[in-house]
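In this view, the complex is presented without one of its protein chains, the others remaining in place.
So that you can tell them apart, the chains are marked A and B in the order they are listed, and the count of residues begins at 1 in each.
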Amino acid sequence: MTETPEEMQVEDRPPPLWRRVSVVWLVPLLAVVVSLAVAWQSLSERGVLVTISFEETAGIVAGKTAVKFRDVDVGLVEDLAFSADLSSVLVSARIRKEIAPFLDDDASFWIARPRVSPRGISELDTIVSGVYIEGSWDGTPEAAIVDFVGLETAPEVRPNSAGTSVRLSAPDAGSLAAGAPILFRGIEVGQIERVSLAETGASVIVDAFVAAPHDQRLTTATRFWNLSGFSVSLDTSGVTLDVDSLASLVEGGLGFDIVYSGGGPIPEEQIFQIFTDERAARESVFNQRLQQELRLSIEFDDQIQGLQAGDPVQFRGLRVGEVESLTITALEEADGSPADVRLLTNIVINPGRLGLPGQAGREAALDYIEAAVAGGLRARVGVTSMLTGALVVELAEMPEAAPAAFLRDARPHPQLPHVAS
Amino acid sequence: MERLDGPPLTARRAGLVACTQCTRVQRPAKNCERCAAPLHAREYMGLQRVWAWLTVGLLLYIPANTYPMLLTSTLGSTSASTILGGVVELVQYGSYFIALIVFVASVAIPVMKFAVIAYLALSLKQMVPISAHQRLVLFEVVEFIGRWSMIDVFVVAILSALVQLGFVATVNPGPAAACFALSVVFTMLSAQSFDPRLIWDASEETPEK
Partner (left out) sequence: MSTPTQFDDAALRDLIACPRCDLLHRSHRVADGCVGRCKRCHTPLIMPRAQAIPRIIALSLTVLILLVGALYFPFLELNAGGFSNSASLLDAATAFNHGLLIPLSGAVAAFMVLLPAVRVASLVYALVPLLFHQPPARYSAYALRLANRLRPWAMAEIFIIGVVVALVKIVDLADVTPGPAFWAFSVMVIILVLNDTYMCRWTLWNALTARR
């Protein structure tokens, strides 16, 4: 048994941690934290990667070419790759995060390059600054997508612009070209986007765009006419020379106006006709062309020199239609023997004016005509005015004419029999 | 620090060598016993390396000035500027401060280095009016400042990397950049090969003025 209290075991207490570890370790720690913070921030702000495929990517450089929207940089091209079948180039671009939701399926991209058009030279600055990809989309985000097919040529009219696209048809393009202006009382309100051939090949389809708010003037009462060139007319009232302007003489274009009051909104599939000049457009009202059209053709075998498109077609002295075009056809015979070359006069008539009840369909109209032909309806060329030599196609009732057939199934239009004039 | 009596007792006089890398004083041997660095009492072969590197540096300095340093092409027209040409342009442009910096870094300092190193090397054999102390100061200045001549090379590098705007403006380095960099490198090597201890050896052997 011990008498005296024990001695404590004295150990050196190690100094607390904060004294042992130098404060200098805060420095690398701070460096790590700041670096990670900056890295995190730049990663989270990174844009969305979008793929656009083009057939040609002239001048696009990975890492340099910008993607612009309304002339503001919204992205950068990161990479170029080929599609699986090498038919197109896939451009990967990183688009800013706040813009990415707007890239839905009505977004379109094209490459902005220097362009020469009848309107002038545009995008000239890309020669110096390098090409860029321009995009267009509307302000309403829908289902966002990331794969796009780029347009090969820059559109004439910026997509998603406010306005209306219309479709028109004309016998031939004449001087109408993409980019030509559409004028309303001399003020440019739109542009022709595209001029292409109709499926039948007998006319030309023009796609045009009229900007807001002028598209409000597009009603069923609107008529378009060709501005280019000039027209001379010689009639009982004298000679008139009509030129719109020197510019339209050179550049071409379309004009339009509302030619009568009370027109309604245009239906979806409306195709406007392009009249040769303003006067024809205004006069067309009286023809009520748009209501019903029946196209027929006649193979006059005697000379029809002087007959031209636009010449009236008359029935009982009343205008029922007009000559649409004169075409040459070479159709193979049914039995395979070599084709004959024929000269066809294509006319378009309003069956209502022939006495047909309105709202009858095409078949009913053809039935009617077939009956009329059986009853002696023939086509012939006549002269309206000795002074001008203007010709007219006359649908005459001649019960005593030789029997002839109405070729209902002829191509391109049902064929009327004719008699000598 | 205590000084031992008599003429200054240098390590060499004591028959010892101090390692240049780790400062350990030891008996002469091939390698330092502590850090295994090669051991020399004085820099190997005396001044031969100093003169050799200096000559190469001087020779390279000539093309560094005759060839262009920067090739600038703006909107299709290229212009080449040498070191001195660049300085003159800067003065004409009005940036006197930058012109001064470039002049000092690329012309004054290298020339001064050549002169000082040569002078120091020669001073070991000849009598010179300045003291060993002052020569040591000169040496330290040269050794410190020498690397700052590289500034111009870095300026060329960063400008070439940055100004790449295609047709509108492009800057590319010229051959003088390489020559100048090499000249600076060799001059640095020359200064490094110069053992300042030789100054004191010489001043001990020849009485100072």
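By definition in this document, contacts are C-beta pairs under 8 Å (C-beta built on N, C-alpha and C of every residue); 3 or more make two chains touch, one makes a residue touch a chain.
None of the values given here were measured: they were computed from a predicted structure.
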Displayed chains contacted by the hidden chain, counting the whole assembly: A, B
Of B:56, B:88, B:118 or B:151, the one touching the omitted chain in the full complex: B:151
Full-complex contact with the absent chain, from A:24, A:143 or A:239: A:24
Per the touch definition above, residue among B:11, B:56, B:80 or B:118 touching the missing chain: B:11
Touch list for subunit A against the chain that is not drawn: 21-22, 24-25, 27-28, 30-32, 34-35, 38-39, 42, 64, 125, 129
Subunit B residues touching the omitted chain (full complex): 1-4, 6-16, 18, 20-27, 34-37, 90, 95, 97-98, 101-102, 132-133, 136, 143, 146-148, 150-166, 168-169, 172-173, 175, 177-178, 181, 185, 188, 192, 196-197, 199-201
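Convention: only the chains that are shown with their structure count from here on.
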Centroid spacing, where centroids are CA-atom means, of subunit A and subunit B in whole angstrom: 73
